[in-house]
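The complex is shown incomplete by one protein chain, all other protein chains being positioned as in the whole.
What follows is chain A.
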Amino acid sequence: MAARFNIVRAARQLTSATRPRPQFACQGWQTQQRQRLFSVSAVLKEKKYTEDHEWIEMSADGKTCTLGISEYAAKALGDVVYIELPQLEMDVSEGDAIGAVESVKSASDILTPISGTVAEVNSELETKPANINKDPEGDAWIAKITVSGEPEGKMMSKEEYTAFTEDA
């Protein structure tokens, strides 16, 4: 099985290689500062998508973001039978696997594109995992995260994401 995980990791690294990442600690600190800029927060309030098919949406006050998986992902995964939700109050870093979606055909990690603390989880999904096939970008959100930074990775607007999935 080792081979499989290596491949998965290799794939992860390939996809993350294209993302700009802070190289030094001080850059990380600078990033923290940037979040206070009005223009950046405003941009984040619209729903944004990752290349891994998660979406995030920032609350009006810019402190909490809601995270879920895209309609495209839900459709492609097929019948979802189990959702592993993150632990409440868990500190998460950008790129962490905070949960998983199990469908008949596969198990897929949910990666958070933003760092912070898990403030709330959609526990209804524990008993009704199939909800994620119905309204993945609405009622079937996965977690709310009290953010501690800005996403460093590539985030796409709805239009960009649609183009990305059509391109793929």
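Just so it is clear, contacts are C-beta pairs under 8 Å (C-beta built on N, C-alpha and C of every residue); 3 or more make two chains touch, one makes a residue touch a chain; residues count from 1.
We take it that contacts and distances are computed from a predicted model.
The UniProt record for the undisplayed chain lists the protein name "Aminomethyltransferase", from the options "AAA+ ATPase domain-containing protein", "Ribosomal RNA-processing protein 42", "Trafficking protein particle complex subunit" or "Aminomethyltransferase". Summary of contacts with the chain left out: across A:52, A:137 or A:150, the touching residue is A:52. Those residues of chain A that touch the chain absent from the view are 1, 4-5, 7-9, 11-13, 15-16, 21, 52-54, 69, 73, 75-79, 81-82, 84, 93-97, 100-102, 104-111, 115, 152-153, 168.
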